[in-house]
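Encoded as structure tokens, here's the structure I'll be asking about.
Note that one protein chain of the assembly has been removed; the remaining protein chains are unaltered in position.
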Amino acid sequence: MRPLRTLIASLAALALLAALPAAAAAARAGAKPQNSCLDCHRELDDARLAAPAKAFREDVHGAHGLGCIGCHGGDPTDTDITSMDPDKGFKGTPARKDIAEMCATCHANVEFMKRYNPQPYIFSMAEFRTSVHCKRIEEGDPKVATCTNCHGVHGMLSRKDPRSPVHRRNVPATCARCHNPEYMKGRTAPTDQYALYRTSVHGKALLEKGDLSAPACNNCHGNHGAVPPNTRDISLVCGTCHGREGELFAKSTVKAGLELEGKRGCATCHGNHGVQLPTDALIGTTGAGVCGRCHERGSAGARATDVIVPAFHALKARIGNADSLLDVADRLGMEVEAGRELLKQADDQLVNVRATLHGFDTKQITAVLTEGDGLADQAISQARAALKDWRTRRIGMAVSVVAILLMAGLLVLRIRRLERGAGA
Amino acid sequence: MNRLHEWLRDRLGLEALQHVADKKDVPVHRHSFWYYWGGMTLFLFGIQVATGILLLLYYRASADEAYESVRFLMTQVSFGWLIRSIHSWSANLMIGAAMVHMFSAFLLKAYRAPREATWLSGMVLLGLSLAFGFSGYLLPWNELAFFATKVGTDITGAVPVIGPFMLRFLRGGEHITGGTLTRFFGFHVAILPAVTTVILGVHLYLVMRHGMSVPPSVEGRTPPPPRMKFVPNFLLRDMVGWLAALALLALLAALFPWELGLKADPYAPAPAGIKPEWYFGWMFQTLRVLPAHILGVEGELVGILGIGLGGVVWLLVPFLDDPRGQGPRARFWRWLGVVAIIYVVVFTLLVYRGAKP
Partner (left out) sequence: MKRRDLLGWAIKLMGATLGGFVLYPLARYLVPPSIPEAVTRRVVAAKKGDVPPGGFKTFPFGAQPGILIHTADDRWLALSAVCTHLGCTVQYKSGDRMIWCACHDGFYDLDGRNVSGPPPTPLERYVVHVEGEDVIVEKAKA
């Protein structure tokens, strides 16, 4: 009796256990929305047709529930080729000029995007229409970028993913896919941007050092409304990060002059794509100095540079002088902390001048130079005082040593006298 | 002046002192030059006490303030730079003088009976001055001092049995911290001076009692060497020497002022070329050249034990040498003394020639 019941119970348990995976599979199959597109295309031999399905596994849209039909239409429940029936809504591969509108149906829809993110980026079709890319596509140009060219399409990754072509570090290379001499052959647009950018201080910071605060193409040109900045925009663009210089420049009297007549704001002196770390050699009218490029001899501007440039180099020289004097005092063993503090402050003023130059206001610049001069002079007098102290000590020492040796000599005489007299 | 003198004499009983001083005399022979070195060491010690007390007026013994207080002293206090440089230089000169005094006493066999206790107390005084040097060196709390102290206490920690305890005792813990500084300060300005005063008193009393030892080569001669009075002849000569030392100190303080260096940062890596002060140099260099293992024992340990053993032998030489100071045993010890001096000098110099790390 007992053994039989045990046997039946065990068999029942085993049957249940065996049934669980099958039940789960059935449940899963029933719960998941059927995607016959992926199922079929994944198995195809033709690489061109299979690739999108395989890539879709990583796709950011796919992860949020937007499947193939979202863009291509069709019937995902139909496991036959009839799923691609236009009557069932199948759109096939969208035409290039329709892609932006298609993406915009979701990405420009605030209500919709808010389902995925409380603070979504809302794509603006109006903005995109201002861009050169959009205009050219609508003219029928086949070689111009639209959404999928930059963001990818099947297997699209979030821009925060380092593998995404629109991750900040990858943006320059993505733009350069088209903006290079071979691809752009026959067009009038310049093609040296990427090559120049890679040599620039921004490019080196972003691409070599991985500094994500450095600008990529879109930071200056915009994302979806990409245009070469209007000459009026340049100083605003640069001023986004280079706040102080931008602020000073905006208030300056030469801003207008540097933005009309084909001059290009900041880029006039600093260049744009190939911008290098500015050196003091840029300050001046000769050699690498940029002032002389515009300011002809005898003009008001030239007269201002004649005042500013020598004063700037004089301050640098003063600081250098103070530095070496302090060094000398230091090596002689004198304490030079106070002098060094002053020198640091003088140096701070030098840094200040380099920024203040962008205001092109002689009075303002000269004021900073004078302050720097004052501090450097104080540092120099500290150093000189230390050296004077050192000389005083030497003299004091010499006098003391002489006195001591004199005394020693007198004592020797005393000893001699003592011993001569006593006959000892 | 004379009346003051009389007044003091009557009240302090100075005649007894005067009597003793008048009786004291010093043998004159070709080795008499070496008699001055004890007094020189004493003079330099006096300089240390005086300048040390003056430094106490401005120095602060906490890790937060030590370096800054020394810097303050060097820059804001009148002649503070002078007092500090003299203190640092005189420390080195004093230890140098002590070593000359010791080596000359050894070679001239001044340790023979009845002066064994003088020798022993002298060796203790030498040890105390090395302790003064080691503890004082840390007080400015600069980079070099911090790491030199670390190396020095590390080596102490390698002594068998008592090493780890000694390390913790010296450092006031496992690591060098502000606690170490406070402790070293206590050693340097209180404990060591107190002990030194007692031992120095004993040493000087013994010297007064037994007078100057005459070296064996001079002893046997007839007639016996002439003698000069301690007061005023020897003393005046002493003073000439002291004045010369003073002049040297003035020169050194002005021409080679003692560096302040960088403030110690316990978390920074040790800078290259850390070495202790020169008077520990020969020991340091000995440990450096020994191989990592000797007959299965750690090289450093062998070195420490070897030096320790050497020190004990050196200490006990009055009992090991021939009491007459003549004969083959005496010659052996003299020869050993010469070898030891050469060893110490050479190995001290090797530290500075960047010999094998």
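Odds and ends about this structure:
Should a chain be cited, it is by its letter among A and B, assigned in written order, with residues numbered from 1 in that chain.
One rule holds in what follows: a residue touches a chain if its C-beta (ideal position, glycine included) is under 8 Å from a C-beta of that chain, and two chains touch if they have at least 3 such contacts.
Keep in mind that this is a model prediction, so the values were computed, not measured.
Only one of the listed residues, A:Met156, A:Ile380 or A:Leu411, touches the absent chain: A:Leu411. In the complete complex, the hidden chain is touched by one of B:Gly52, B:Gly80 or B:Pro215, namely B:Gly80. The chain not shown here touches chain A at positions 213, 241-244, 337-338, 340-341, 344-345, 348, 351-352, 355, 400, 403-404, 406-407, 410-411, 413-414, 417. Although one chain is not displayed, its contacts with chain B can still be listed: residues 54, 57, 65, 68-69, 71-72, 76-80, 82-83.
The rule we apply is simple: only the chains that are shown with their structure count from here on.
Averaged C-alpha coordinates give centres for chain A and chain B that are 63 Å from one another. Chain contact summary for the complex, chain B toward chain A: residues 71, 74-75, 81-82, 226, 228-229, 232-233, 236-237, 239-240, 243-244, 246-247, 250-251, 253-257, 259-260. Looking at the complex, you find that chain A touches chain B at residues 333-335, 337-338, 393-394, 396-397, 400-401, 404-405, 407-408, 411-412, 414-415, 418-419, 424.
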